[in-house]
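Missing here is one protein chain; the remaining ones are kept as they sit in the complex.
Going in written order, the chains are labelled A, B and C, and every chain counts its residues from 1.
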Amino acid sequence: MIIIMDSEATLFEIDNVIAEVEAKGWQTHISRGSGETIIGLQGRGQSIDPFQLGQMPGVRDTMAITQQFKLASRAFQPENTTFTIGEVTIGGNRLAIMAGPCSVESREQLLQTAHAVKEAGATFLRGGAFKPRSSPYSFQGMGEPGLKLLAEAREATGLPVVTEVMSPARVALVAVYADVLQIGARNMQNFDLLNAVGRAHKPVLLKRGMSATIEDLLMAAEYILAHGNQRVILCERGIRTFDNKYARNTFDVNAIPMLKELTHLPVIADPSHAVGVRRHVPAITLAGVAAGADGVIIETHPDPDQAASDGAQSLTLPQFTELVPQIKAMAEAVGRTV
Amino acid sequence: MIIIMDSEATLFEIDNVIAEVEAKGWQTHISRGSGETIIGLQGRGQSIDPFQLGQMPGVRDTMAITQQFKLASRAFQPENTTFTIGEVTIGGNRLAIMAGPCSVESREQLLQTAHAVKEAGATFLRGGAFKPRSSPYSFQGMGEPGLKLLAEAREATGLPVVTEVMSPARVALVAVYADVLQIGARNMQNFDLLNAVGRAHKPVLLKRGMSATIEDLLMAAEYILAHGNQRVILCERGIRTFDNKYARNTFDVNAIPMLKELTHLPVIADPSHAVGVRRHVPAITLAGVAAGADGVIIETHPDPDQAASDGAQSLTLPQFTELVPQIKAMAEAVGRTV
Amino acid sequence: MIIIMDSEATLFEIDNVIAEVEAKGWQTHISRGSGETIIGLQGRGQSIDPFQLGQMPGVRDTMAITQQFKLASRAFQPENTTFTIGEVTIGGNRLAIMAGPCSVESREQLLQTAHAVKEAGATFLRGGAFKPRSSPYSFQGMGEPGLKLLAEAREATGLPVVTEVMSPARVALVAVYADVLQIGARNMQNFDLLNAVGRAHKPVLLKRGMSATIEDLLMAAEYILAHGNQRVILCERGIRTFDNKYARNTFDVNAIPMLKELTHLPVIADPSHAVGVRRHVPAITLAGVAAGADGVIIETHPDPDQAASDGAQSLTLPQFTELVPQIKAMAEAVGRTV
Partner (left out) sequence: MIIIMDSEATLFEIDNVIAEVEAKGWQTHISRGSGETIIGLQGRGQSIDPFQLGQMPGVRDTMAITQQFKLASRAFQPENTTFTIGEVTIGGNRLAIMAGPCSVESREQLLQTAHAVKEAGATFLRGGAFKPRSSPYSFQGMGEPGLKLLAEAREATGLPVVTEVMSPARVALVAVYADVLQIGARNMQNFDLLNAVGRAHKPVLLKRGMSATIEDLLMAAEYILAHGNQRVILCERGIRTFDNKYARNTFDVNAIPMLKELTHLPVIADPSHAVGVRRHVPAITLAGVAAGADGVIIETHPDPDQAASDGAQSLTLPQFTELVPQIKAMAEAVGRTV
């Protein structure tokens, strides 16, 4: 249940309502939009009579939220969540453009990429230091030295850094170097990890699992929100379907307008994983923007054929440079900027 | 196998090559592009030595096509297939915009829709007279009287008519009234029907089956092409996946650039079935165009909530009118026109 | 809605109820079980007050059937549908064992197979004369000569014949030779074909489509039942999922107990298509029987590696002969016979 207070409700009235529901065993979560305060009930308290509550001074309305996700829902917070990372605001009219290699492989590879994508117009640098790989015999990432290189690349370019964290025990370490903590698709329902990033003081980029429903994704975000971290970015990165002969995954472009309707959180597209084939990445990037994504995250590499991971889906630096103006044209066609 | 002739090969040389391979039990299919003739081998003849064939006068090259689809492949015909229906050319730079009701329900409903979509900028009128429905107790379409209304609407507006045919026995009847014969998703592998429209003298719009792979779709097109009808339009209309709570299907937008690469046939998007929710149809329409579709087919209805079928995914006439300029902006962003 | 009459209701009372609902524009369908008559309402008549109807003499109860499938539902007919084909009863305690080649290829191949499977314990002969193939260049079946060979094999062995029909125009022809008309997975929603076999006087074996839900399958059966043919056998033959590296399809064994609960129609398993790999067919056959299937349909061939179609999933004749006693042991473990 959520309780919507009058825009003229006093702090005293708000506190009274909070005290009332907390006395019945509920926890409360407060959302303040433009002039309006919404009190969300969490946990499992005694049943509350909405009519009686509606009579309390300052209460405008109460609403049962039947969706399982509450803090993530538009009903709870009608306005878009926006927040600023470095000098870039995400969730607003301007699209975020995140680019960089799948894995950090070397100082030279990373810095060359970082300068090139910055030059081309990227607003974030992505790169993995801890890599979830299907095979234990594949390259597992550089670890902390990779994180240090990312921090160095940020110093050199000013681009905030997005990088993956794979286990609760390493959240503190990764948070030292990263500007955005990425949760990979395979860990979308690693609940201990979600709780850990929920307690962290860095924004989180949460990728949709390969067979996660829209609702599963929102419930995973709910874990993070419920642990106190309100800065969550959702990412559609392709799902598993019956057809993977010509593409690695199926980009669920429907998810973008559906998520934008259901939640106030920013939603970005990952065309690299979603199609998995370099020459189709530009078309899928544009489709994501056309459908309303708040940004894109694109794998780029100075020499994709030699990449330690995901080379087949990484753009070359010139390809990325060529793509940015197309993203810009597309953004303008849907009334946005880059 | 395909045989590529020199651009200066004489008709006599071409005929010799054809005679040679037909003597070995193969059927041949000739494709003439700008200056270049390609001979495709079909059926099951004796094995042919590509080296020996390569020595014949006029032969530039031979190529084994390992893909199962041959006539549909880019290898067989590198240039886009384009053809003109009424006054509209499909497969070229200009996008086709097909609009109209799911089912023809009445003269008034159809004519009102036809005039409105023509006015808004549509270039084709769609509408079903024979309807494949999951339930035998649902409205099955008006039948031939519906076809007559479609013909009347074409007279009134000049829009060519796209309408579905569901069984081989009715191909001749539907072809009397229709400009484009539609094969529905459930009939994509109804091979007797594919053969029948392959022998018809009208273009065919072939919808991808709900669980058809890209290759299945191209093989279904191959049936039509192999029976002599070269005017086939492919249509991505959403596939079945594990998630259908918020959308009816999953729009496989990846399919659009993949198909455009694999085949020379025009490819359009059906956002109405692909997402199945009226308020998300515009975003998905734009995503399809951004990904490179050669057109869109959109369900529109004067009063969707009263529609005999598919009301939930049909745009109102004002919604369609509002969408066309957005399609136009999107087309321009990818270098095309409407 | 269905109306359940008292077991002592007179014919006069039954006729009165029928007249009453038909006067309101409904069609009726009568089901007579052991002592109990159920009147099903079909089509779209005026609304009926269940209370008022319940007051009519002889009416014991009325029930709204919210499921879309009515004639196929257990609510409409609580007892299993059983019927006899040749000397074999299907839907009862004894399992049907259908075996034979994917395609009829020659007199020798078919007769050898028919005698061998009869000897081993099969109760039906399967074999395709009209073959739905993904590629127009693949063997499409022998056509009518194949049907004649099937009839000859029936004469020789006494086994009733199951064979596929692919288009409405050929139902009459196939019904001359076949004992059971098979509708293939790709035609499960070829509604004109369903209507045609619904009007035929032969039982129908309806295969589940590759991406058909349980409900889609029951609705397809409903088409056949609603056109007057009550002898329908359902067949689970594997569905399309994300994993097809080691198996052709995913055998949805859950479907068997679910269908047995939802419908009174017999349900059989097709392990050959469901797993698509010869050496795994026995395990999947046994799983189907363990889950409650009323029979199995298994592809067998004298020389699978030379088969014109589906060789990879066909058992050799000795493999089939070895499998039958295992089916028998399994049947006994679940309280049934072969």
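We adopt the following convention: contacts are C-beta pairs under 8 Å (C-beta built on N, C-alpha and C of every residue); 3 or more make two chains touch, one makes a residue touch a chain.
Keep in mind that this is a model prediction, so the values were computed, not measured.
When the missing chain is restored to the complex, the residue among C:T213, C:Q230 or C:T321 that touches it is C:T213.
When the whole complex is considered, the residue among C:G43, C:P57 or C:P257 that touches the unshown chain is C:P257.
Within the whole complex, the absent chain has one touching residue among C:D15, C:E108, C:D243 or C:E322, and that is C:D243. Contact between subunit B and the unshown chain involves residues 211, 240-242, 244. By the touch definition given at the top, subunit A reaches the unshown chain through residues 42-44, 68, 70, 132-137, 166-169, 186-187, 189-193, 209-211, 216, 219, 222-223, 226-227, 240. One chain of the complex is left out; on subunit C, the residues touching it are 211, 213-215, 239, 241-243, 245-247, 250-254, 256-258, 261-262, 274-275, 277, 279-280, 283-284, 286-292, 326, 329-330, 332-334.
Quick note on the criterion: only the chains that are shown with their structure count from here on.
Distance between Cα centroids is largest for the pairing of subunit B with A. To overlay subunit A on subunit B by their CA atoms, one rotates by 180 degrees, a value rounded to a multiple of 5. Interface residue usage between subunit B and subunit C, two copies of one sequence, is largely shared: over half of the residue numbers at the contact are used by both copies. With each centre defined as the average position of its C-alpha atoms, the distance from subunit A to subunit C rounds to 49 Å.
Note: centroid distance subunit A to subunit B, computed from Cα atoms, is 37 Å. Our note on geometry: subunit B versus subunit C, Cα centroid distance of 34 Å, whole angstroms. Listed for subunit C are residues 211, 240, each touching two or more other chains.
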